[in-house]
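With one protein chain withheld, the remaining protein chains of the complex are depicted in position.
A, B and C are the chain letters, set down in written order, and residue numbers restart from 1 in every chain.
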Amino acid sequence: MNKPKILAFAGSHRKESLNKKLAFAAAEMARDAGAEVTFVDLKDYPMPLYDGDYEDENGVPDTTKQLFDLMLAHDGLLIACPEYNSSITPLLKNTIDWLSRLRHDGKPLAAFAGKTAALLSASPGALGGLRGLVHVRSILGNIQVHVIPQQNALGNANDAFADDGSISDTSAKARVESVVTTLVETTKKLNS
Amino acid sequence: MNKPKILAFAGSHRKESLNKKLAFAAAEMARDAGAEVTFVDLKDYPMPLYDGDYEDENGVPDTTKQLFDLMLAHDGLLIACPEYNSSITPLLKNTIDWLSRLRHDGKPLAAFAGKTAALLSASPGALGGLRGLVHVRSILGNIQVHVIPQQNALGNANDAFADDGSISDTSAKARVESVVTTLVETTKKLNS
Amino acid sequence: MNKPKILAFAGSHRKESLNKKLAFAAAEMARDAGAEVTFVDLKDYPMPLYDGDYEDENGVPDTTKQLFDLMLAHDGLLIACPEYNSSITPLLKNTIDWLSRLRHDGKPLAAFAGKTAALLSASPGALGGLRGLVHVRSILGNIQVHVIPQQNALGNANDAFADDGSISDTSAKARVESVVTTLVETTKKLNS
Partner (left out) sequence: MNKPKILAFAGSHRKESLNKKLAFAAAEMARDAGAEVTFVDLKDYPMPLYDGDYEDENGVPDTTKQLFDLMLAHDGLLIACPEYNSSITPLLKNTIDWLSRLRHDGKPLAAFAGKTAALLSASPGALGGLRGLVHVRSILGNIQVHVIPQQNALGNANDAFADDGSISDTSAKARVESVVTTLVETTKKLNS
């Protein structure tokens, strides 16, 4: 069969974002595990804060449509999201909410329904952003994404990455790899 | 390939439990969708309230071991659970917690890890028990169960079942069938 | 003692936002219950999507500081928030996350810690936005807001408001009033 297609991105687009680094490192692992992977930076898909009046006047932003088309062209999502006040980032929630306004072939939630997803998180602290993933998981599940039960929160992430972008610590790396490999395998099976 | 094996049960074992009826009706649908289905009544697997002292003295109950073996012999779970005070029933939580004490081939959470599951709920009220499933989903996900995003809460369930145990209302029936069919398909694919 | 000071706002700033109407009607009720109430429209406090790079370069927006000062001058929050994809709106999450960047007298989370809050939701559908409040409640609790257990989700809200902005249906009105009165009483007691 064809390679499963994975779209990888982070819920933050700060230049030095630890979660962007993590999504990037995980994307490489997904390639090694046999997937075709596209890494995107949400910086390149700027959208205004969702507002019904804005949508009524201007429609859905072009950046939303571009990301929507990318979502349609992929089978699974690899998302690294920081925890802001114990929950999802406004950036990721805003992106999801805009994407949920578009249909494909008349089908609602076409960007999400039936996709697989794996969740990762990185943070400078010890917990690694674990609590934020609870809300991200719940939101994605409610829009029909098959979020795999495995996830990983990478703590002390300021020191986690080598110069080439890979995860230095062997056991931390293995934990992320295990999540990523499971995503690739699950996506392969569910799309067979 | 072989038929996917589904274990169906309810989170209540009251004689006239609406969720037992729903699990039973859903089990029949899973058979129609190509699965091999075992329906069990938790009444037949009585366990004391979990207590570490009890376990130290008596070990894990035989009923837990029997249900554990059944879990090992199945690929997916079809669970109908009522909502008690906006959450899981003590019966289902207690059963899960006892089962989680047993290992297979040294592996923890062997009753759960890698299984698929679909969640249903029935209630006499309008909401159908939706809030309880949030906790059940979170608990199962945390013990590595692949809970499919689709679920159904059957409201006004006192009048929902025909004499032969099937769901009378055509559209309610179709919604449950859609969840059950997705579970069977997902289980088939993930175990291929 | 002095009147408790309540700040009322909605998690949406659409012109015809049902939640803005609900927050406005509830603000009036809070006045009747003996509070001093300020109603604000988040439209008047526009903030960019939170981004650490933006903050590093530009600092916290003036609008955030203005809203922060307003928060400091009030004892309780009355928030009506729509449900977007089963969760909080990006607007409300973004506002909370920006506000959480400011300290008062060196204290973190000064806009939130020790405040009381009541949550309301309005939606055109039957459920009224109940699921979204679960995340809002969890987020506010984690930043030390005393969210009262009472809440109300106003369903079928398209037809709920009279021309003068009050809630037409007597029993729906009474349910909202009960939440608002409890907020005012609780705020009064906790600040005595």
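The rule is simple: a contact is a pair of C-beta atoms (placed from the backbone, for glycine too) under 8 Å apart; a residue touches a chain by one contact, two chains touch by 3 or more.
Keep in mind that what you see is a predicted model, and the values were worked out from it rather than measured.
Residue in contact with the omitted chain (choice from C:Q66, C:Q144 or C:S168): C:Q144.
Here one chain is not drawn; of B:A10, B:I88, B:A118 or B:I167, the residue touching it is B:I88. Within the entire complex, the positions of chain C that touch the omitted partner chain are 134, 137-138, 140-150, 186, 189-190, 192. Think of the hidden chain as still there; on chain B it touches residues 12-15, 17, 49-53, 84-91, 93-94, 96-97, 100, 131, 135, 138-139, 142-143.
Following the convention adopted for this analysis, only the chains that are shown with their structure count from here on.
Think of the whole protein's Cα atoms as having one middle point; the chain whose own Cα middle lies nearest to it is A. Here the spacing of chain B and chain C, counted between their Cα centres, is 38 Å.
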